[in-house]
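Right after this comes subunit A.
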Amino acid sequence: MARRAVTLQAHVQVERGSWTLDVDLVATPGETLGVLGPSAAGKSTLLLALAGLVPLRAGQVSLDGQVLEDAERGHRVAAEHRRVGVLFQDYRLFPHLSALDNVAFGLRCRGASKAQARRVARHWLDTVGLGTSAPVRPGALSGGQAQRVALARALAPAPRLLLLDEPLAALDAGTRAALRSELRARLTDFAGVGLLVTHEPVEAMVLADRLLIIEAGRVVQQGPPAEVARHPRSDYVARLVGLNVVRGTAARTATGHRVRLPDGGEVVAAEGPEGDVFAAVAPAAVALHRHRPEGSPRNTWPGTVTGLEPHGDRARVQVAAAVPLLADVTPAAVAELRLAPGVPVWASVKATEVTLYPA
Partner candidate 1 sequence: MALRPALALRPALALVIAATVLATGCGGSARSTADPAGQPTGTLTVLAAASLTESLGRIGQDFRTVHPRVSVQLSFAGSSTLVAQVTAGAPADVIATASSDTMAPLATAGKLAGPPVVFATNVLEIAVSPGNPAHVAGLADLSRPGVTVAVCAAQVPCGAAAGDAFARAGVAVRPVTYESDVRAVLAKVRLGEVDAGVVYRTDVIAAGSAVAGVVIPSEQNATTEYPAAVLRDAPNPGAARAFVAALTEPAAQALLRTAGFGPP
Partner candidate 2 sequence: MTRHRGGAPIPWPIAVPAGIGLGFLTLPLAALLVRAPWTGLGTALGTPEARAALRLSLLTATTATAVCALLGVPLAWVLARGEYRGMRLVRALVTLPLVLPPVVGGVALLLAFGRRGVVGHWLDAGVGVRLPFTPAGVVVAEAFVAMPFLVLAVEGALRGTDPRLEEAAATLGASRWVTFRRVTLPLVLPGLVAGMVLCWARALGEFGATITFAGSFPGRTRTMPLEVYLALERDPAAAVALSVLLLAVCLAVLVGLRQRWLGGR
């Protein structure tokens, strides 16, 4: 079967009550785009608009050279003609059809005979490991099984664009991990464009080739997951990847690379660009002290502990200082410093641990 390359180009503007979704995106063949953002940011709306289930207020969508929607010209291809596969968050399997007939549904709609459609459907069910569940009705499937049937159903008609709306959200933690790798395999094999909406950063990192961060209906950052994780450009992303990030103006001075913060504070870095920058510090690089530390760290701030929770084999401490900080310390340090919410501490960061990148 020849792999056809497709390209997705979309400028999507959708009115959503009090705010507007305004997103520009391009995706290349074989790519999986991960759309990440806080809830009610417009991620699902973007997905529904691309699927043709929600009309655009402005903008256009073109897939593989074919214009699917052009709001200015009033041109709109209905959802059923778009060759776009959707995996809904609630799966939406047809309760009156067996798993096999569910998967065969899209093929039959495209004109395949019952026998032919069932043959292809059986192949897909085998691919997702549910060959024996072919005659089972959705009501008798487990959450993980239903998800896989829904995925097979979306992939069976060979769509050009595959949209996944929080595909693992409805599953328990154990199933989620197993299905994540399963999904990864399917997406790698998929020749078309994949677009995955999620609020789970790990899911996005594992499954997506490129991330699109959407906040309040706008794209705030895009790029490969590793890049986004290293250089977050907004509080949301920073919190998501667990980095301390502030924005300021950097200038090279005699005493070092100083980043002036809007509220007057200062962060000292060892090196980096000048001008409008983000300054990022890993939580592991933040040291906590009872009293103001002497010695090398050029960055020290007083603050109060506002939260404390286990984080792997460490403890993640939230500190309210000039900027909110996350610090990873050993449990021993927690005991030694007698850390608890409300306790005053001093946080320090070495200049060499501060990463600067242009804003």
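Criterion applied: all candidates are chains of the complex that A comes from, given by their letters.
In this text, a contact is a pair of C-beta atoms (placed from the backbone, for glycine too) under 8 Å apart; a residue touches a chain by one contact, two chains touch by 3 or more; residues count from 1.
The shown structure was predicted, so the numbers you read here are calculated from the model rather than taken from an experiment.
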Q: Check 1 or 2 against subunit A and report the one that touches it in the complex.
A: 2
Q | Touching residues on subunit A, where the partner in the complex is candidate 2 | A | 51-53, 78-86, 88, 90, 92, 94-96, 105-106, 109-110, 153-154, 157
